[in-house]
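To keep things clear, I will list the structure first and then write my remarks on it.
One chain of protein is taken out of this complex; the other chains stay put.
Lettered A and B in written order, each chain numbered from 1.
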Amino acid sequence: MPQPLRLDPDRFFPIDPRARGVARDLFAGVERKPILSPHGHTDPAWFATDTPFLDAPSLLVQPDHYLLRMLYSQGVVLEALGIAPLDGGDFERDPRAIWRTFAAHYPLFRGTPSRAWLDHVFSAVFDLDVRLSAETADHYFDTIGARLAEPSFRPRALYDRFNIEVLATTDRALDTLEHHTALRASGWPGRVIPTFRPDDVTDPDREDFVSNLERLGVLTGEDVGSFAGYLRALAARRASFRALGASATDHGPPSAMTADLAPAAAADLYARVRRGGATAEDAGLFRAQMLTEMARMSAEDGMVMQIHPGSWRNHNPALFARFGRDKGADIPRPTTYVDALKPLLDRFGEAKGLTVIVFTLDDTAYARELAPLAGHYPALRLGPAWWFHDAPEGMMRFRRATTETAGFYNTVGFNDDTRAFFSIPARHDMARRVDCAYLAELVATGRLDEDEAHTVAGELAYDLPKAAYRL
Amino acid sequence: MPQPLRLDPDRFFPIDPRARGVARDLFAGVERKPILSPHGHTDPAWFATDTPFLDAPSLLVQPDHYLLRMLYSQGVVLEALGIAPLDGGDFERDPRAIWRTFAAHYPLFRGTPSRAWLDHVFSAVFDLDVRLSAETADHYFDTIGARLAEPSFRPRALYDRFNIEVLATTDRALDTLEHHTALRASGWPGRVIPTFRPDDVTDPDREDFVSNLERLGVLTGEDVGSFAGYLRALAARRASFRALGASATDHGPPSAMTADLAPAAAADLYARVRRGGATAEDAGLFRAQMLTEMARMSAEDGMVMQIHPGSWRNHNPALFARFGRDKGADIPRPTTYVDALKPLLDRFGEAKGLTVIVFTLDDTAYARELAPLAGHYPALRLGPAWWFHDAPEGMMRFRRATTETAGFYNTVGFNDDTRAFFSIPARHDMARRVDCAYLAELVATGRLDEDEAHTVAGELAYDLPKAAYRL
Partner (left out) sequence: MPQPLRLDPDRFFPIDPRARGVARDLFAGVERKPILSPHGHTDPAWFATDTPFLDAPSLLVQPDHYLLRMLYSQGVVLEALGIAPLDGGDFERDPRAIWRTFAAHYPLFRGTPSRAWLDHVFSAVFDLDVRLSAETADHYFDTIGARLAEPSFRPRALYDRFNIEVLATTDRALDTLEHHTALRASGWPGRVIPTFRPDDVTDPDREDFVSNLERLGVLTGEDVGSFAGYLRALAARRASFRALGASATDHGPPSAMTADLAPAAAADLYARVRRGGATAEDAGLFRAQMLTEMARMSAEDGMVMQIHPGSWRNHNPALFARFGRDKGADIPRPTTYVDALKPLLDRFGEAKGLTVIVFTLDDTAYARELAPLAGHYPALRLGPAWWFHDAPEGMMRFRRATTETAGFYNTVGFNDDTRAFFSIPARHDMARRVDCAYLAELVATGRLDEDEAHTVAGELAYDLPKAAYRL
């Protein structure tokens, strides 16, 4: 007998009836607010071409590194999930078989946000009313497949149905942005905008760094043989992104280290790393220097700067060799900010019009470093609970650790940070509910008046991201 | 329409009605206990001269770095708050204008302890019954100003009204303690005592270190040309403080590092740093050595030793250049204790009669290092949640992280640590409520019997600080 699938209307709210009642009231005021998604990884081609999605596994399983990592941790090889090995080895090609494998392992996700998001998608988007399991796998596969063939399940229709107001993608500096260009030209009123993520041309540790610099020169017509030319080329790319609606940049270095070298030293460093084969020290210093350069450009061109530090990318070399990037083997490391950000803040901590949004995977930094920093420096804001922390406990830890020191107004609302387009409403729903739960606790313990909680709930859901990301 | 201002009589208590009931009962037993304030930053001149306080901004805004930092983080320049730039530049001098600026930004403090303390002061001390806002700013300014002119709002009257039993100030080694001397001579029965804080003569990184040593020699008649003379001078200052009632010392190094050098090496080190221009390594080692020397003196003279490590002072150089110290730009850093305190503990961890109270701004150390250390070494006690952690969430984290390992009796009650005299009752009220909330949770989950919870509540509020600080 399949079990029913039912979303608890009070999910993520406080358990106590009185606090739950307050949370319900707060949530009622924000549930239907438009979605601002200022940081994410959806594919602009979906909206440019508006072609239907294919099937359940390629839509819901294969692009989701949260799912891949958990399944892999419990012995499910990625080949069985339809991930093609780079060496051309065999892998499962039958979508139904892949889906059955996933469904049979669905209990692994008990207690995880993946489970909550997926159940939300299944219930609210696909109207499924039984729980996913080995037994119901085919029913799911067929139902989802049928729905995806309907016009109302095409990307643009869903964008409207999901009540999205702005959706930012993340794009490499070398991206030529054809799909964004096509979107702007198409007359479709949806607002899908790019984000400038230049790690491909600022991280000397990337294997393609040297050739990327070449392409950057070609793309912009600048002479990247000199540091000055390289910086001009970056400024040109930023301008191209802005012309297509971009309001933000994004940076994903392994640490938050910044530097503020004298111009000649910076130029020398660039000359060294441009040759390829940079030492670890030079590579790190160059990334550090480039964060400060990017802050300078942001202070000039008004693009909001996001820093997402602290992930050890591709920690598992065997998996990386077999399948490449983004298969769930990125692992956080201890990350400090007070020393690391100082060179940047010494230069630009008070810069008029600059906003630097800092994220962390090391949530011990929230109470100790990030809330005190963001509660002091005018240019600094705290990004929301990120990645592994983007779930009820992690989000609640974020608020508990930061509010007493940084308040609400040095935070910037929610990022869904996802390529799982269908889960965007689920993620914003969860974030809004958790924020309302936190606010309800404050109200129920006499730490915030209820009228103010309503105001703050609306600001967290809509006004703060709109203002912080200049949307 | 102004909103009402009303303190929730159950603020900071558990939400669940049964646990809340227990908390209420516990709090009723400690609410009226006298206030012991063994660590703080009020000005002894207030009590020595008993002159009236001036106006709302100079009393409540300008001395409070919590407020300055939050306002600055949101773009309010300190000049607008009446803070005078060191270069003689312009700043707002109209108290009413300053207060209006503050009032207009009051929503920034939603969810912060500053808001809770201020609302308590407004309601319980000034009998205000509407919420502070742009709209009510003048009403506040006038009401507070009128009250401050009344005799019952003078420092000594408030000391009595606040039910303070002991109030410790914090005083530099070079402080000549005139106000404390005058107080002792005045016959006023209030107990306002100094605390010996020798960072001015133990930290070679201070710009005035060398001249401070000179003054130390002059003040004590000791020859500070030798390490032995320097130590005798410090012992003499400690004795002078004790003669005026001091029971404790306080130390605020950037890290908790201690050292235990051989006498000749320590003397050599002193000779080097005394010349000025100490290397970073020498400066750090000297601070480390001096913590151990201070522990030795405490074991001899019975003064309780407090260590407050881990703050990066004046992190924002532009702000420091413009306004000097204590304007909200001190930021915590990762701080470790197990290695750092070992030299001191190897010497004095079992010393009879020694009490070293350790604080942290890195609250990850509570469960990992500080509770295990304090739960073992007889000389060590845990100071309460400090600075950025001195708020309901931070205090609750402190108890949750330390009690299971160190129990209650290796902690020392509450420190208000404030120069905001009017907020002292608010801060003790919050601390007592949060402790009662924690104890009520233990009772409601079968972890502590209710009769014991009553005992512990009283000990946390009164007996433990009295014993730990030898008051």
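Note that a residue touches a chain if its C-beta (ideal position, glycine included) is under 8 Å from a C-beta of that chain, and two chains touch if they have at least 3 such contacts.
All values derive from a computational prediction rather than experimental measurement.
Peer 1: Among A:D362, A:D417, A:D435 or A:E452, which one is in touch with the chain left out?
Peer 2: Checking each option in A:D362, A:D417, A:D435 or A:E452, the one touching the absent chain turns out to be A:D362.
Peer 1: Hey, which of A:P332, A:G349 or A:G413 is the one touching the hidden chain?
Peer 2: Considering all chains, including the one not shown, the answer is A:P332.
Peer 1: Contact with the hidden chain only, please: which chain B residues?
Peer 2: That gives, for chain B, the contact residues 14, 16, 18-19, 336, 338-339, 342, 345-346, 349-350, 364, 367-369, 371-378, 380, 400-401, 403-410, 441-442, 444-449, 451-452, 455-456.
Peer 1: Which chain A residues would touch the chain omitted from the figure, given the whole complex?
Peer 2: Residue positions of chain A that touch the missing chain: 3, 7-8, 10-13, 15-16, 69-70, 72-75, 107-113, 116, 131, 312, 315-319, 328-329, 331-334, 361-364, 388-389, 391-394, 397.
Convention: only the chains that are shown with their structure count from here on.
Peer 1: For chain A and chain B, what's the span in angstrom between their mean Cα positions?
Peer 2: 40
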